[in-house]
Structures are given as C-alpha cells and as structure tokens.
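Supplied in structure tokens, the structure appears directly below.
For this depiction, one protein chain was excluded, whereas all remaining protein chains were kept in their positions.
Naming follows writing order (A, B and C), and every chain is counted from residue 1.
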Amino acid sequence: MDRNNLIKWLKEPKKMGNKYSLWAVYFSTACGVIEVPPVLTSRWDAERFGVIPVATPRQANLFLITGYVTTKTLKAIIRTYEQMAEPKYTIGFGSCPINGGMYWDSYNTIKHLDKFIPVDGWIAGCMPRPEAIFIGVTKLWGMIDKGLATGYIRYREHYDYYRGNQERLFGSMEWPPLYSLKEGTHDE
Amino acid sequence: MAERELELIFGPQHLGMIGNLSISLNVEGDTILSARVNPGYLHRGFEKLMEYRNWIQNFPLVCRINMIESEPVEMVYAMAVEDLAGIEVPERAQYIRTMIQEMSRLSCHFTAAWAYTSILGFDTPAQWAMGDRDYLLDLFEDLTGARVYHIYNMPGGVRRDLPEGFEDKLLAFLDAIHNRLPDYNSTFFENRLFYERASGIGKISPEDAIEMGGTGQVLRGCGIKHDIRKLEPYAAYSDMDLEVPTREAGDAYSRVLVIRDEMVQSVSILKQCIEKMPSGKVYEKTPNPFKWKIPKGETYVRVESARGEFGLYLVSNGGNRPYRAHFKTPSFVHGLVILERLLKGANIADVGNIMLSLYVIAPEIDR
Amino acid sequence: MKFAEFIVSPILAFIIGVFLMGLSRRIMARIHRRYGPPLMQPVIDMIKLFSQKTISHGPIFDAGVILSLAGTIVLVLFIPFGGMCPLRTSGGLLVILYIMLFAPLGLALSGGEGANPNISIGISRKFILSLGYEVPFILIMLSVMTYYHTISAVDVVKAQSAFHWAIFSVPLFLPGLAYILIIPAMLGIRPFDLASAPQEISSGPMAEYGGKYLALAEIEHAFAIFITIGLFVDMFLGGSSNVFYFFLKVLVVFVIGLLINAVFPRFRTEQAVKFLWKWPSVMALAGLIIVLAI
Partner (left out) sequence: MNDMVDLLKSIFKGTDARTLGENRLSVTTPGESVLAVLDYLKASGFYQLKSISCVDWIDDNEFELVYHVASLERPLHIMVKTRIDRDKPVFPTAMSIFKNAGIFEREMHELFGVMFEGNPDLNPLFLDNWKDIPPFRKDFDMRKYVKDTYDSIPSFEEYKWQKEN
C-alpha cells in the first residue's frame, strides 16, 4: 500500500472500504453469468480486488446484472436490489440490459433495464470478456471515488418514477413500496 | 400445511443455484416433502423469434439457447437446414465439426465439474476445473474468434478452416488434461467424502428413467447404453472409435463417474480427429441469405449434447424463414419431470447435488 | 497490571483472530492456484460493513448478535495466553464449557426474529452440530482435568511447562488428536460448515445479517478462531508465557486445520454427527479411560 493510498484511507475510510470490498450478489440473471465464474476463479481471481460472491443480498453491495432480463426475472431483481444494504452499486452486463440487444423484439424480455432500477455502469458486448468485468469494476472504483456512483440515491429520490414503471409492467406488485411514494422525500 | 412444515424457495437468487431457476420446497426439518420446479426466468421465446428472422440470421440467435455449450445447438440447426435444403457437407468440415463438438463437450463437463464441486463445498477442484476450462476457451477463441458463442457452424460446413498450428496447440492441451485427470480423480471423483455425499442420492431405476424420458447420463448412469453418436452417427462420428461408458447404480455418484469417463472419451476422439483429418474444402457455397428460400418440408434432427439428446423439429413452408422450430432439450425433461420426482424425500443438503448430477441447465428449459 | 489485562487480552486476541482470517484466505487462494486478496482484506471488509446502512428486524435481533459477541469476548478472558489470564480465579475449564454455548444461543435468538426459513434450518443444524462436538469436547476436558487434577486452565498450562506437552504424553495423546478433529466443527469451517452452508441454505443463521450485524458476526468469528485454537494450545501444547510463541503455536495448528478445510466437501448433518460421535468421541473416551486407569 503506497503513501497516497494510506492518506486516502485515513481521510475517507468509508469510501475506500466500499471500493475495495465489493461483495457481489450471486444471481445468475442470464447467460452473461457464464463469464463470471472464470473471473472469480483461478485464472482471473477477482478476490485480489476484494470482489467475492455472497449468498444473500443483505450482505452484498454490488449487483452484476448479467444479460437479458425477462419480466419474471425483473421481479426477482427488484426484490433483490431492494434488500441490499446501502450504499449499493449495479452494473448492467452485456448488450441486452442496455437496449434489448439480440432480443429487441422478444415479447418476454424488458429492453431498458434502467427504466426499472438505477444502473451505475454498463459493460457492453455479447459476451463481454472477463477483462471487461475488471475494466467495469475499476471504472466503478473511479465513480465511487468521485461520488458519481449514486444509483441508490437516485432510486430513493425518484422512487415514484421507478415504482410507477414497475407497476405499469407488472400490473400489481406483491410487496409494499420500499420508500414513501411522495416526491423527493428522504426516508431515513 | 402441517405444523412443522416450512416453505423454502430455492433460487433464483441463491448461491447453490447454477442458472436462473427456482424450486419451491416443502420441508420438514431437513427433509423435502415435495418440490415444484418453477422455470421461466430465462424465457425469451426463441422459437417465435426464429420465425421473424431468415435462415442465416438465426445462427447467432440459436447458439444463445445454451450458454454453457452452444455448439450442439448450432450443429442441430445447421443439420436441420442442410437436411431441408439438401446440402452436402464436405468431409473435412464434418471432421472439424466433430472436433468442435467434442471440445465443447469437454468445456461443458469442466463447467459442470466446477458447478458440482462448488455446490458441495469442494473449493479446490472447483477452482482448478474453471481454470482448465479457460485453456479450452482460448483454443475456441483461436479457432472461431469468440469464447462463448462461436457461430462457427454454417449450413454447408464451417465458417473457416483451422488456423495455422491449431492441431499442435490442441494436442498440447490434451496432453496437459491427460496429466491433470489423476489430480481430479484423487481430489474429487475418488474422494471418500464425495462418495459418501453422492452415492445412493437421487437414485432412479432404468424403467423410470426411460418412462420419464431421460437421456444422456441419466440413462447411462443406470446401465443403458444409449448414445446418439453411436445409435445414429452424425458428422464424422461413424469413423470414430467410441465407447459408451455406463454405470449400473443409477445414483448421483454413477452419473458423475459417467461424466468423468466421457471426458476421457472426448480426449480420445479429439486425438482421432486430428489424426484422421482429411484435406479439402470446409464450406459448400449456399445462396444469398436474403434471397434464400428453402423448399417446403419438415425434419427432426438430433445430436448428443453433453447432457443428452438435443433435437430440433424444423418446419419450412417454402419461405425465407422457418415456419416453426421446436427444440427438444435434455434439461426440459430432466429438470421438470425427473428432478421433481427425485427431490421428494431427499435432504435439503442434496438439492444442488441432485440437480447438477442430472445436469439441469436453466436456459435450456426455458428457451 | 491486572486491570490492563482485561483490555490488552481481548485486543490481542482480536488482532490475532483477524490476522488468521486474512491469512486463511491467502493460503486457500494459493492452494486454488490463484493470487489471493491482501492480508488486510478482513479489515477492509469490516470497515465497509460498519459504514453500511443496515436493516434491523427488531430489538431481539440486535440483542442476539450482541449476546453472542459478548459471550465470546468474556470467553477470551478465561483463556490463559502469553502469561495473561484476566479471569484466572473465577472457575476454569468448566466455565469455558458453559460460556461456549452463548454464541449459538445468541444466533438462535436473533434468528427467531429474522423470520427467514433458512435461518431456522441453519440454527437447528448448528445445535445438532454442537451436540455432536460437545460430547467429545467434554470427554477431552474431563481427561485433561483428571490427568492434571485441576480445573484451572492456568494450572494446566503450568503443569506443562518445560516441554512436558500434554499431546506428547501417552495418556493425553488420543484426546489431543480428538481435539484436532473437532476444531473444524467448533469453528464451523469445512467439512463442518453445514450450519452456514451458503450453497444450501444461503449461509443459514447469517442470512438476514448485513452491514453492522455481519461485521459483529465476523468479529465474533475472529474471536472464536482464537479461543478454539488457543484453548488447544493451552491444554495440549503447553501454552506459553510469551505472546509471540503462543501466537506461533496457534498459527501452526490453524494452518493444519486449513489444509483439512481445503480438500474436503461439506458433510450432511447426520454424517457430521455420526463422524463426530464415532472417531473423536471414541478417541477421547479411550484417553479418559487410560487417564483414569493410571
């Protein structure tokens, strides 16, 4: 650990802790997940950077949404995302969550993931290579440093927009709103 | 619901769930009273999407049905199109196809070994298996330009010839794998604790396996010598010296041992492919994809994927697109029929164990 | 001096425990043929976990975590290490035996509030497992106490000074071996991690812990590593009056445990109990009989 890093640690331990200890939810949302095991195991070894998979969303703060999202999965994703502890970060992985990708005309996949939950960063490609995940994570570090990875704040502040879109798609939702639906309220 | 019964949702967000599938379990203590598999988290309606794209455009689409092993899907679609359009495939292309099928089978088995071991808590062989699989993906990248989805098979052959020096690289890899198999044997397959965990779990009788439509390891694990490569040889399998490994017990342990023996077989077939590889062209010219119309007809083709029979029922009405395509995937029956049956009365600790010994891969069920 | 021990001993124990946690991840990574995280990774994780906004499920949920942590910290005060043993006068090995049940009880309390089916399965597994290792553990304790005619841990350490280590004495060799076999079960690491099996029941009792609760649970785990192995060092490897030597002995035992951890999969519950009641219990019982016969 060099000196600059040490100073950063003393100045902003919270930020640095969040940076170097990204615990990912283990959720194989879709086909992109096939490139996640190589990243976690011996060839690329993401544990070097503190990225490990954890069993429950309560413990996680990084959500890799790997690939296309069907309406049924979206429900599970929203539930998982709402259970995660703040601060939490999401990365959309692959072309499909960006704009539908290959499945732009499929009746069962949503086309734009960021209409339903906030996304901090995108990794394009089908499949993106494992290196791309590292680039994505390092970009996320930079964003955390500069205070730009604020998806979870956006979700809280514009919850009416996100919840509205979710309800519009699902019709009715089985669980109550996470935050109050009045605009701009902070539910602390 | 009885007093001590709990409803436990296993997946889709779960460390023990490989793929995106959900199983709801009724448990009492550690015992499962009943299970219901709830698929559909990955349903994209492939067969409908195919009706909207022309014959060639479908190639990048179909390989995405199975993320772990995309080759058999491409193969089955290419074979169906060739059958309907009456295209002959050059011999060298057949050999290359055989080769890439077996490479893909090996990589799929490595993934399965990773998944299986990590679910049981064997960290070490899990990490090794994933690491070794990556060398194979490097070879794929060399050959086709992509790691996961290759889009290498085309109607009339394969997209391009082997790159220079590819055979040597493949042989070096095969030797390395051959040297590594004893390591896997001692840490995983012949580990006493693994035997304790897997033997007697998920037992299925041959009659039930046939009745419920099992294929692949499910049949071979209970002593039935059934392999499409042998029964109805496609590509260049009729020239290959191939043994069908079987085990008698019908439990998870025997299914895993069948998988191990298949890996040995795949290594041997790959060596034979390199040895017998004929020269010649690898691609038969097909018409302009945008104007290509295939005569009216229907066909059913099938290949042996790493998990069992992979079939495609393809109907053409004489247009430039498929009229109807329907995939018969091995995981559909294994996951929705056999898994539900075997989970009844099992221990919670064995959900992943049984699921992976049946080789259930979620996108294949949902399509 | 005595008062300082109350503060120094837990702090040192915590540092050793956290270091061992970091080291274990590093060693496991090397066995897996990869590089592994930095040694400080557990500290980084704890800093992050403490800075997170956490969700509580009610007062009992909080109380359970605190009870389990408090029980474990109190336990540290009973372990003689490096010449320190703050609570040397109040009871000895027998008290340790009882306080050891605090941690699972605390987890069970907060688990009841968490209302996640995974937790209740995990808790029941945890209790079945502790039933499994308590039997050999009590037998081991009994044979050590009978052999040295004392229930005080400090006196046990004293009796072994000048390399009269219990593990090399004929009557206590088998109980020592039995203790090594139950260390993974007491720590809940592989092959006995069935209570917190992440791949089966989403890490069981920890399923609803996040943020600060998880950090407290990690701290508890760090202490538990120190206590379980420290107790072994005290009872069988002659303890030490020097903190550094004590630490070295702990390290050696820990690495042996890790190597076992690396090559085995997880037991099923009944298999685990069967194993624990078979080998370690028989060994400990044989040791006790030999001790009584002498």
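Throughout what follows, a residue touches a chain if its C-beta (ideal position, glycine included) is under 8 Å from a C-beta of that chain, and two chains touch if they have at least 3 such contacts.
Just so we're clear, the structure is a prediction, and the values are computed from it rather than from any experiment.
Within the full complex, the chain left out of the display is in contact with A, B.
Residue-wise, the contact with the chain that is not shown comes from B:P39, picked out of B:P39, B:G202 or B:G221. One of B:Y135, B:F166, B:Y283 or B:Y300 touches the chain omitted from the figure, and that residue is B:Y300.
Residues 71-72, 75, 100, 104-108, 110-112, 114-115, 158, 161, 165, 168-171 of subunit A touch the missing chain (whole complex, contact as defined above).
For subunit B, the residues touching the chain absent from view are 39-40, 43, 45, 47-49, 52, 83, 210-213, 219, 224, 226, 231-232, 297-300, 302, 309, 311, 313, 315, 323-324, 326, 328, 332-333, 336-337, 366.
Keep in mind that, in the parts below, only the chains that are shown with their structure count from here on.
Chain contacts in this assembly form a complete graph, since each chain touches every other chain. Centre-to-centre separation of subunit B and subunit C, using mean CA positions: 44 Å. Subunit A and subunit B have Cα centroids lying 30 Å from one another.
Among the residues of subunit C, those touching two or more other chains are numbered 32-34, 198-199, 202-203.
For subunit B, residues touching at least two other chains, in rising order: 14-15, 127-128, 131.
Across the complex, subunit B is touched by residues 25-31, 33-35, 37-38, 40-43, 53-55, 57, 68, 70, 72-73, 76, 80, 102-103, 105-109, 126-127, 129 of subunit A.
Residues 1, 13-14, 16-18, 20-21, 23, 41-43, 45, 47-50, 54-56, 58-59, 61, 84-87 of subunit A are the ones that touch subunit C when the two sit in their complex.
Those residues of subunit C that touch subunit B in the complex are listed here as 28, 31-34, 117-118, 120-121, 124-125, 190-191, 193-194, 197-203, 262-269, 271.
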